[in-house]
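Rest of the complex left out; these chains stay put.
In order of appearance the chains are A and B, and numbering begins at 1 in each one.
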Amino acid sequence: MSNFSGYPGLEDAGETMYSLVKDLYPICRSITGNGVRVTLDRVKQRIPLAVHEVPSGTPVFDWVVPKEWNIKDAYVLTPGGERIAEFSKHNLHVLNYSIPVHKKVTLEELRRHLFTLPSHPEWVPYRTSYYKENWGFCLSDSQAQSLPDGDYEVFIDSTLEPGHLTYGELFIQGESSEEVLLSCHVCHPSLCNDNLSGIALTTRLAEYLAERQTRYSYRFLFIPGTIGSITWLARNEGKTTNIKHGLVVTCVGDAGAFSYKKSRRGTAEIDRAVLHVLRHSREGFREIEFYPYGYDERQYCSPGFNLAVGSLSRSSHGQYPEYHTSADNLDLVSPESLQESFETYLDVINVLENNRTYLNLNPKCEPQLGKRGLYGDVGATAGAKLKEMALLWVLNLSDGEHDLLQIAERSGEAFADIQNAAEALRRCDLLKEKSDGAAV
Amino acid sequence: MSNFSGYPGLEDAGETMYSLVKDLYPICRSITGNGVRVTLDRVKQRIPLAVHEVPSGTPVFDWVVPKEWNIKDAYVLTPGGERIAEFSKHNLHVLNYSIPVHKKVTLEELRRHLFTLPSHPEWVPYRTSYYKENWGFCLSDSQAQSLPDGDYEVFIDSTLEPGHLTYGELFIQGESSEEVLLSCHVCHPSLCNDNLSGIALTTRLAEYLAERQTRYSYRFLFIPGTIGSITWLARNEGKTTNIKHGLVVTCVGDAGAFSYKKSRRGTAEIDRAVLHVLRHSREGFREIEFYPYGYDERQYCSPGFNLAVGSLSRSSHGQYPEYHTSADNLDLVSPESLQESFETYLDVINVLENNRTYLNLNPKCEPQLGKRGLYGDVGATAGAKLKEMALLWVLNLSDGEHDLLQIAERSGEAFADIQNAAEALRRCDLLKEKSDGAAV
């Protein structure tokens, strides 16, 4: 579908990310509990994550950190004595956050606690009940249809008790205190694209950036969806003013074309940077206007914060049939897709890191590029201009009103070509950065 | 063509309006004279109209109120002694504002005073000569073609003398002194769509609003076209600053799709409100940019006033074959079309009345809707969001910069859904109106 940008030395990133997905797949996660802790431990083996524990009952804006949920086992015993919907076989079988239960029920009562997906009769749906106490089982519609009348035994060996909400955070200091936020949710159980792919990509990105000098600081959040971002924002309100750009990382492992959901602002630098990258290298991508649903961008883009946070994914929230079902498994994601997504994120970061505003130091007429070795010698061929256009655009638009990304957008040239041209001109003292501060 | 919005108790509005059209059809109206007075008397039987009389000769901006015209009878006597173009059979037969005449003329001279419509040879055209004294007859082209040579007798028993220009006005006081202007012209003789339909709809709207508490005040004008709006504006210049929204009501009885001609401003709230309503419920409607021709919006939108007045009609000015001909009769309009137009006006008024700007009182992250009973309990189904989107949009955009109509526009949701969501959130103290004054 798209061409790999090619980052030498990073060719095996896709395989590494896929391994992590595989490793994390069996774990039963939720918005709290040991599943998250185990997951963060595995991530910690690769990057120096700080793990935070926030006690149940802590008020976070309009919300309260809920009780901690853990589960050991669960199943339904049929009248014929068969165990079905066994947690040990697939953790999606249990309604996530089910309270403990062990009793006999009629088929009629059982049905009020069963969740199925009639449109895909062989798949098990993923369902949760975080904020209203309930118990339930998810199973394939075909199995649910064939249940005989009679008495059933339901058994859920879970706990829902005061404990903690757990999240991971890594901050990498760059030259500037201005930050790029990369946020992924870690609350989904055995679901690969949504969002083990996001955890794996975010981890690999952190590994990569930790080894480099960067202009921006980078903040990585591994948080339970909704309550996690609300908790982080409530505890770190003062830090949000440093967040200049951000992305919610999710659904980056499937084979679908890329989609970008813009920030609430709609024309923030992150929006322009991502769309520039997609336009220049990713065919068939979808540009999605902000809407107040989806993932944690909902919280980052709430009106009281209105951060410049978008979400770059492949198939997007709720838009693929396997979404929130047992079919979002290890077959749906691939090393190749993860690799391509990773390189797309690197391309975006490259734009952010290098998007500066320059001043043309020779603004009256063009400078003589030839005497500086920047220009073809024998003029007047139609083809020659192709190599020079990036130089000419940078000179023409470096009036202090256009950053390099705007020059790339107006010229139609790729950002990398514009960036190279600016660098060449800067070396010849034809350009200087408008402000030597970290950002424009 | 479109679905009726359904206003319980108003199902017979179409029939009522059609009756009024039928009642007013035979009357010969003009820009002055007894036809207007009789018409306003009939309207007055339904709503407490104030009738104003402005003397001929009164200067009104660049114009002067003309002499009053009245007519008793008119016809042409053929060489064979047959009466044709009889006023008593159809008042369109006389050139409106014809001076009195009674003499013998040759066919040649007669022809200089005949008006026909060759493109529709059986129809009688509607012609006027308000500001240049003239006499004339309008008749079907087929009849005009068959006139034999010889001497004709022309007889017009009219008067053109100092008198008055008559118009009707009704003001309904609302909570706010800011007004909605609804203006219709009452100068056309036996023409149903243009504009007995407008008179009937405006009357019914006034009846409806007079019974209700409204946010805005409403001003209804029943005026002769052009000279009437000029006269009103000249006499009420000081009141125009209160006019916040306005519509010229015309051509609302035929079966054509809706058309909306925008105000000169083009993006006024009335423009956005009407277009929102049409987009969400009226298929095949036409959006027409303002142009300085048409009906009284020409005067309301003259540069010295530039009021936010558009015109909401079905088939629009000059755009249907029956326009200004004897074919604009009782068959062209129907109770069904009038009903649908009436409900469309009510929908627009509903938007204006309820379009307020709110502030999200919990702007940092989303509030927990579930604990307030505003949210589905079992999360994570793709379908569930549909019911919640209006709530989420209102919360996300209630930053004081967006009114509800803008939220409806950006979200793609219908205004009524956005309004309901805002009301639900306000009841939960999650929202308060930005300013408690009457309007945003």
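Just so it is clear, a residue touches a chain if its C-beta (ideal position, glycine included) is under 8 Å from a C-beta of that chain, and two chains touch if they have at least 3 such contacts.
Everything numeric in this text was worked out from a predicted model, so none of it was measured.
**Student:** Going from the 2 copies shown, figure out how many the entire complex holds in this file.
**Tutor:** If we count all chains in the complex, we get 3 identical copies.
Convention: only the chains that are shown with their structure count from here on.
**Student:** Taking each chain's centre as the mean of its CA atoms, how far is chain A from chain B in angstrom?
**Tutor:** The answer is 54 Å.
**Student:** Taking the touch rule as given, give the residues of chain A at its contact with chain B in the complex, in rising order.
**Tutor:** 60-63, 95, 115, 125-132, 134, 226, 229-230, 233-234, 237, 264, 291-293, 298-299, 301-306, 318, 323-324
**Student:** Once bound in the complex, which stretches of chain B touch chain A?
**Tutor:** Interface residues on the chain B side: 360, 362-368, 370-371, 377-382, 385, 388-389, 392-393, 395-399, 411.
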